[in-house]
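Complex shown without one protein chain; remaining protein chains in place.
Here the chain labels run A, B and C in written order, and each chain numbers its own residues starting at 1.
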Amino acid sequence: MPAKSKTPSNTESYLQMYRQMVRIRAFEDQANKLYLSAKMPGLTHMYSGEEAVAVGICEALTNEDRITSTHRGHGHCVAKGADFKAMFCELLGKEEGYCRGKGGSMHIADQSHGNLGANAIVGGSMGIATGSALRAKLQGSDDVTVCFFGDGATAQGLMYEVMNMAALWKLPVIYACENNGYSEYTKTEEIAAGSITARAEAFGIEAFKVDGQDVLAVNDLSQSLVARCRKGEGPFFIELETYRYHGHHVGDINREYYRSKEEETDWKTNRDPITRFRATLLEQGIVTEEQVEAINAEIAQDAADAVAYALEAPYPDVSEVDMHVYAA
Amino acid sequence: MPAKSKTPSNTESYLQMYRQMVRIRAFEDQANKLYLSAKMPGLTHMYSGEEAVAVGICEALTNEDRITSTHRGHGHCVAKGADFKAMFCELLGKEEGYCRGKGGSMHIADQSHGNLGANAIVGGSMGIATGSALRAKLQGSDDVTVCFFGDGATAQGLMYEVMNMAALWKLPVIYACENNGYSEYTKTEEIAAGSITARAEAFGIEAFKVDGQDVLAVNDLSQSLVARCRKGEGPFFIELETYRYHGHHVGDINREYYRSKEEETDWKTNRDPITRFRATLLEQGIVTEEQVEAINAEIAQDAADAVAYALEAPYPDVSEVDMHVYAA
Amino acid sequence: MREITLSKAVNEALAEEMRRDPTVLILGEDVAEAGTPFKVMSGLVEEFGTERVIDTPISEPGFVGMAVGAAMTGARPVVDLMFGDFLFLIMDQLCNQAAKTHYMSGGKLNVPMVLRTNLGATRRSAAQHSQSLQALVAHIPGLKVAMPSSAYEAKGLMKTAIRDNNPVVIFEDKLMYQDKAPVPEEEFLIPFGEAHVKREGSDITLIATSSMVQVAEGVADLLETEGVSVEVIDPRTIVPLDEDTLLKSVRKTSLAIVIDEGHQSYGVTAEIASRLNEKSFYHLDAPVQRMGAMDVPVPFSPALEDVTVPTVETVAQTARKLIAREMFDAA
Partner (left out) sequence: MREITLSKAVNEALAEEMRRDPTVLILGEDVAEAGTPFKVMSGLVEEFGTERVIDTPISEPGFVGMAVGAAMTGARPVVDLMFGDFLFLIMDQLCNQAAKTHYMSGGKLNVPMVLRTNLGATRRSAAQHSQSLQALVAHIPGLKVAMPSSAYEAKGLMKTAIRDNNPVVIFEDKLMYQDKAPVPEEEFLIPFGEAHVKREGSDITLIATSSMVQVAEGVADLLETEGVSVEVIDPRTIVPLDEDTLLKSVRKTSLAIVIDEGHQSYGVTAEIASRLNEKSFYHLDAPVQRMGAMDVPVPFSPALEDVTVPTVETVAQTARKLIAREMFDAA
């Protein structure tokens, strides 16, 4: 059942969605620069291009709602309310990072906003998300958990195990499959037989396919599914069609052997979620060109400041190395 | 797509199917007696009641075709051509057992007839079966592999992982789900959401539901799917509705808390695969009462002889304990 | 003191903790009406309902992963893993997720969950239902590992595990569920990281885990008749490990055997022996001896299975050799 956008109704929430998408893009641009200038330890996976997915969904959630995230997790983290400084500090392994530098990009978590963490095991958080929803149901709490994962993760058996239990026990969890057409260097059609939504439906889970580049479509659907989850009508499954602009990770520069420049250009020019939404905002008179540019500039500055801050921030003391192995 | 039986055409193959079903029942009756008389080490899971499944399928296979089996594996083993003596020796841990006594009931394998082995990990053989089919395809061999498993095993994520690959690569494998209504002490509907066949179909796999107590229906469907597999049209999925007469294992005697005596009696009296097929054979004049009784008696004697033989047979020498850890 | 079975002891521990703390819940296959195949949980669903005693499908990775998520967000799940051998199915959720979450989050997230499972061969259950896999989880930082040796420890360690804010794996001996031991009526907990000197002695130290404690006590009885005074120590938890108690004993007796039912190679006995060798080397009269299970998959045949694990006879023989200074291998 494809969902489609409704007309706007709320200037504030629209601006918030726009801002959050731009924040993600700005964050990723800075992260990529840090990599290219050899200032970032390790590799990282850029979310650029997929902003409408994280933002459309997370703007339908409250602080009490939980999400689980992936190796490509910066977007989810920003969308769920995280702060640039603590994020960049984490990416650089600094003490003020969300995880005191111990997690890094692939494990960034932000407990304060209900982000249970990125995960470096593809599909690894599907059990965690479903368990969070089980806890909510058992404790009579009305929060909802969203499990983000990629098309590639649909190949992990864990997904079917937890969907079965979520369906049997009617848990308030939404499985959000970010289908960006690739897992690493392989096209989705080469690794996924049949239909992804049908797989969820086979377990009796209502499943939806939505244009992941249309933040309003994503948000509308999410609002309604979150509300239904709170009423005990979950679980749900959403397949979001989207695209990653960068390589699989920041070091994946020469991509032509697995995807064409034309395809990339097409998505970037014709389906960019930020450009599209900006046009909508202008068209509907919600903002002026100047206001948009001011927002963009402010966010760009925030990101740059946060990077500068993080670069100067101290590393954790070496004595922290064996702290936090066990909780008190 | 439910399948239904066609009219008989081949006396010999019918008699063979009848014989094989009776052989399984006779084997299990003896195995159960061995347990009750404390002569069998450990526990074992009886196949009685499910004979038409193993026989209907295995009679559609050649010696070159492979099967993988389960913890409830005696039926598959007999149906794929195994010998009573080597089987009872295995159940008793004797040197002349199929696995020199090292495997026992839950690991009985019969390489000579293409039985790759029972498996004590529920769902544990799904990868093995699919890998056997991959090997067949890559080596241009036209054998087919059948993967037997229970309804409970559909909860194992491995099944979805391998079905996906089997579908992507068009492998000659048939997934045979023996739905006997229970996994251990739990009804299938409490542990399986949605539809089992739809789960296979979601991967683009043609799936069938068949009366597992009707050996002709099972065999007809199997014949056609095996032929189609050989032509490269696999994989396929079959859900077979069946019933186990005994407890989950031989020690599961007091079952009323999870299933009623009436239900058991109903299946045994009204849907017994052997009784039903015997009636068909008589009706169609393929055998007489006397001939049937003679067959039954001969098989009962065979089983009793094999048990007597196995009870007397020697254990492996203790020096075998560290043999076969590594192949030469 | 009253005597109860190990099975009953675990049942009591679970019931008491569930009464005390409404966030404790149980997840596993056939844990509710069936009360588990070993009948350890009989009666719990009647008292706590199917909302807290939850029958799962046969989806070990799935429900262990769900326990991790429930634990991270405020529940205290106790997961029942029917056989220790199934650990191989859930290692990712246990070792990549549960064990590392607290550390990876810089201390911000906790995973207070208990995984109860079992160990032990000689039940004629063959290679996939007889393993003793404690060494694997003990190797992973972030997990605690308890190995009760009787009903008393089973109860006290389980209660401590449920209150611990970390993932704890408890291995019960599946052959011991019907064995009785004195267990106080009053509430008690057994702290982690405190070994128990089961029997004092002066000639040799036997350090034994779980199922092997009975064996060690059998050896002590036997050797006593030969005039040898044996000290038997049960570490009770192998992570954390109470080195001090073990070292004190070994420094006194100067001879030690470490006994564990897991495979010997790359197993638990190697770690304990290494620590003793490292830290009491100059007190030792002979190298610390290790006795684990043979390095073979567990065979089904009774004729083979029984020889794969340490027994009173084989341990006594090693002890006698040590005492007679006959460890020629070490020469």
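Just so we're on the same page, a residue touches a chain if its C-beta (ideal position, glycine included) is under 8 Å from a C-beta of that chain, and two chains touch if they have at least 3 such contacts.
Being a predicted model, the structure only gives us computed values, none of them experimental.
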Touched by the hidden chain, restricted to displayed chains: A, B, C
Given A:L15, A:A198, A:L311 or A:V325, the one touching the chain that is not displayed: A:V325
Contact partner of the left-out chain, one of B:I24, B:L43, B:V78 or B:M126: B:M126
Residues in chain A touching the chain absent from view: 41-43, 93-94, 99-107, 119-124, 152-153, 155-157, 183-186, 190-192, 257-258, 315-316, 318, 320-322, 325
Where the unshown chain meets chain C, residue by residue: 85-89, 91-92, 94-96, 99-100, 103-104, 126-128, 135-136, 138-142, 238-239, 262-263, 265-271, 273-274, 277-282, 284, 286-290, 294-297, 299, 327, 329-331
Interface with the unshown chain - residue positions in chain B: 66, 68, 97-103, 107, 109, 111, 116-117, 119, 121, 124-136, 138-139, 145, 157-158, 161-162, 164-165, 168, 323-328
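Just so it is clear, only the chains that are shown with their structure count from here on.
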Reference chain A; chain at largest CA-centroid distance: B
Averaged-CA centre spacing for the pair chain B and chain A, given as whole angstrom: 46
Euclidean distance of C-alpha centroids - chain B vs chain C, Å: 37
Rounded Å distance between chain A and chain C, as computed from the means of their C-alpha atoms: 41
Contacts with 2+ other chains: residues of chain B: 155-157, 190-192
Two or more partner chains touched - positions in chain C: 56-57, 59, 61-62
